[in-house]
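All protein chains of the complex are present and in place, except for one that has been dropped.
Order of writing sets the labels: A, B and C. Residues in every chain begin at 1.
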Amino acid sequence: MRVFLIGDVISQQGCDFLREKLPAFKRENQIDAVIANGENSAVGNGILPHSANFLFDSGVDVITTGNHVFKRWEIQEYLDEHPNLIRPANYPEGCYGNGYYLLDGGNWRLCVINVQGQVFMDALECPFRTCDRILSEVEADFYIVDFHAEATGEKMALAYYLDGRVSAVVGTHTHVQTADEQILPKGTGYISDLGMTGPILSILGVNPENIIRKMTTHLPTRFTVPDTACKLEGIVLDLTKQTGKCNKIRRERLV
Amino acid sequence: MRVFLIGDVISQQGCDFLREKLPAFKRENQIDAVIANGENSAVGNGILPHSANFLFDSGVDVITTGNHVFKRWEIQEYLDEHPNLIRPANYPEGCYGNGYYLLDGGNWRLCVINVQGQVFMDALECPFRTCDRILSEVEADFYIVDFHAEATGEKMALAYYLDGRVSAVVGTHTHVQTADEQILPKGTGYISDLGMTGPILSILGVNPENIIRKMTTHLPTRFTVPDTACKLEGIVLDLTKQTGKCNKIRRERLV
Amino acid sequence: MRVFLIGDVISQQGCDFLREKLPAFKRENQIDAVIANGENSAVGNGILPHSANFLFDSGVDVITTGNHVFKRWEIQEYLDEHPNLIRPANYPEGCYGNGYYLLDGGNWRLCVINVQGQVFMDALECPFRTCDRILSEVEADFYIVDFHAEATGEKMALAYYLDGRVSAVVGTHTHVQTADEQILPKGTGYISDLGMTGPILSILGVNPENIIRKMTTHLPTRFTVPDTACKLEGIVLDLTKQTGKCNKIRRERLV
Partner (left out) sequence: MRVFLIGDVISQQGCDFLREKLPAFKRENQIDAVIANGENSAVGNGILPHSANFLFDSGVDVITTGNHVFKRWEIQEYLDEHPNLIRPANYPEGCYGNGYYLLDGGNWRLCVINVQGQVFMDALECPFRTCDRILSEVEADFYIVDFHAEATGEKMALAYYLDGRVSAVVGTHTHVQTADEQILPKGTGYISDLGMTGPILSILGVNPENIIRKMTTHLPTRFTVPDTACKLEGIVLDLTKQTGKCNKIRRERLV
């Protein structure tokens, strides 16, 4: 079974580029399932029904999110109605939406889990215990965790904690792809960050001058996404049904 | 001119591995200067005269550091006496040591600058203004900035801010090598993080069970560095003397 | 029923002053129960069996703590053996010690609950939900919550959340007594911070020059507690048995 995981898709520019590249990539690489982080897919940050629909229509099977998921109130109802758009599972009980999705591929079932880190971020529930709970509740052939977190130490800690119990743990949120893709000792695939899908000449998708102004003046600054050449970053995982483990992990950057 | 930059060297294990690999690598790759981040080179964290000497004796020309530089009081005097061991330049005036070092290669002079980020870290002086100040004070053919910082956005912001004015900006501190090495539009080489030099099967150099225990119990936990196979991570930069700019950047991982 | 709550007792100086002042105060004010925060009662920070015993022997019935509770490993076993020394209840399950204590006064039972904030602090469990859980599990005439937290907004939010369901919510951790003691609309007594017990001319109990050096140089600095005149800060609560509510709250500062 082969899964393609795509880093944070930024605004309409990222969505358009994904639509341009994804179909051929899926065909040529015999991808069985596509997961993309869409927490910044809306124009102006967050995610909207429009941008979620756009990603689904472009070939994404499951959309994960992160700390920006609730930025736009229009997504609240949509989250309840579209179980394959998920939000971090460690948000408090009773929140809109769900923290995992069971994708049924006919002869396999893949459980996609989204959790958020606690270091330098909002104090949600403990992501370690949240994963334990979901793993004990949901039966599937494969489990993939999108760990939306800032600190490399926390990302690796969850990956080692889940090693051998899930197919892969992939990081998102920093928007910078890391070069540490690997298979952990007990068979779990891992990368600290998938990277992002959006303008190459940008700071995490945003115009460099916006970020520089903000950081050097501390003045409120409007962020814009440049209309320049894009990249799509992610990883391809090969998973083995008998074991549920990862036998290959490969970084991708489409330009 | 060719420079080799090495990510955070962890404890005696990292130091020993560096000594094993560096000499041959320098010879085979015709390296003119070696810079390594040594803020965690001492056994038990921080940096000590012993570990600094060990790195210099192994072929490192300039040691940079970061937020752990002052962990051990034994390094205070050493910092004042060894100008090629530097600490972040944006520590307050009057601190031990210096924030940059001018390495004289005979027919070139390379200014190595160390600065620390402000996002999710201690509030030192503004790293943007600190770099401006040093660039206006120090004359050199090449300037390389080790930006010891947590947030990817801040790292890239400083790099774009200095683009065309320095030879390279390289990030350290997260201990995870990123896959975004690039030459920015105006000629500055860049990578968000060099990675680290120490045990491969570890979390940022530390035994995974230590970090997992700490994060899941919130109890004080003693960190140990496993005695297992190591890696050495960094980048090789090719710099052009006429322009002071970067014409090639290549990621390295020696195992 | 009358309870005396005492702010963070600092080192041996604070302990000695408490022993000097508490017995007469109890007698003169007809105090039925004494609760003191002891997370910094040990010489050199944290709490030790010695300092806990000293506080109990001086007339304290229940010791609460906070983020420093586990600083000294010697307290681990003691926590399990002395249920009237409690630690924040929102530490992960399985931690040493307990998060509440039921004090039996013969004709009344007082449940003392300790919880820790999440804003600007470690990401423990949600303190709101932790309190809900304990309130539903433990039957008592009175409930008093020591909320060890940094942010005033979070402290008041928990107090309003519990208003009418507990006798009082008192803040600790900032070591500065606030002037906002009040009875909330539904009958819960409240103060944002009890203050501290230790040297008057100090910064949160520590020598001012230590803190100033640390903040202006960012160098590691040894903290000492001055041997100068002390104060003991806290509040006296009058509670009504029929309702479990607070009918009087009075700030105290003994010098």
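The rule we apply is simple: contacts are C-beta pairs under 8 Å (C-beta built on N, C-alpha and C of every residue); 3 or more make two chains touch, one makes a residue touch a chain.
Keep in mind that this is a model prediction, so the values were computed, not measured.
Colleague: Among the chains present in the display, which ones are touched by the chain that isn't there?
Modeller: In the entire complex, chains touched by the missing one are A, B, C.
Colleague: Taking the full complex into account, find the residue in C:29, C:53 or C:216 that is in contact with the omitted chain.
Modeller: C:216
Colleague: Please pick, from B:8, B:39, B:61 or B:125, the residue that touches the omitted chain in the full complex.
Modeller: Selected residue, touching the omitted chain: B:125.
Colleague: For the chain that's not shown, point to the residue among C:16, C:122, C:180 or C:238 touching it.
Modeller: Candidates C:16, C:122, C:180 or C:238; residue touching the omitted chain: C:180.
Colleague: Using the touch definition up top, pick the residue from C:32, C:125, C:141 or C:154 that touches the left-out chain.
Modeller: The single option touching the absent chain is C:154.
Colleague: Please output the residues of chain A touching the missing chain, sorted low to high.
Modeller: 70-71, 73, 91-92, 94-96, 122, 124, 216-220
Colleague: Tell me where the left-out chain touches chain B, residue by residue.
Modeller: 92, 118-119, 123-126, 129
Colleague: For review purposes, identify every residue of chain C that touches the missing chain, sorted by number.
Modeller: 120, 126, 128-129, 150-154, 156-157, 160-161, 174-180, 185, 192-193, 195, 201, 203-204, 208, 211-212, 215-216, 251, 253
Criterion: only the chains that are shown with their structure count from here on.
Colleague: Same residues or different residues where chain A meets chain C? The copies count as same if more than half of the interface numbers are shared.
Modeller: Same: when the shared numbers are divided by all numbers used, the fraction is over half.
Colleague: Counting only Cα atoms for the centres, state how far chain A is from chain B in Å.
Modeller: It comes to 30 Å between the two C-alpha centres.
Colleague: Starting from the mean Cα coordinates of chain A and chain C, work out the distance between those two points in Å.
Modeller: That gives a centre separation of 42 Å.
Colleague: Counting only residues that touch at least 2 other chains, which ones in chain A make the list?
Modeller: 126, 129
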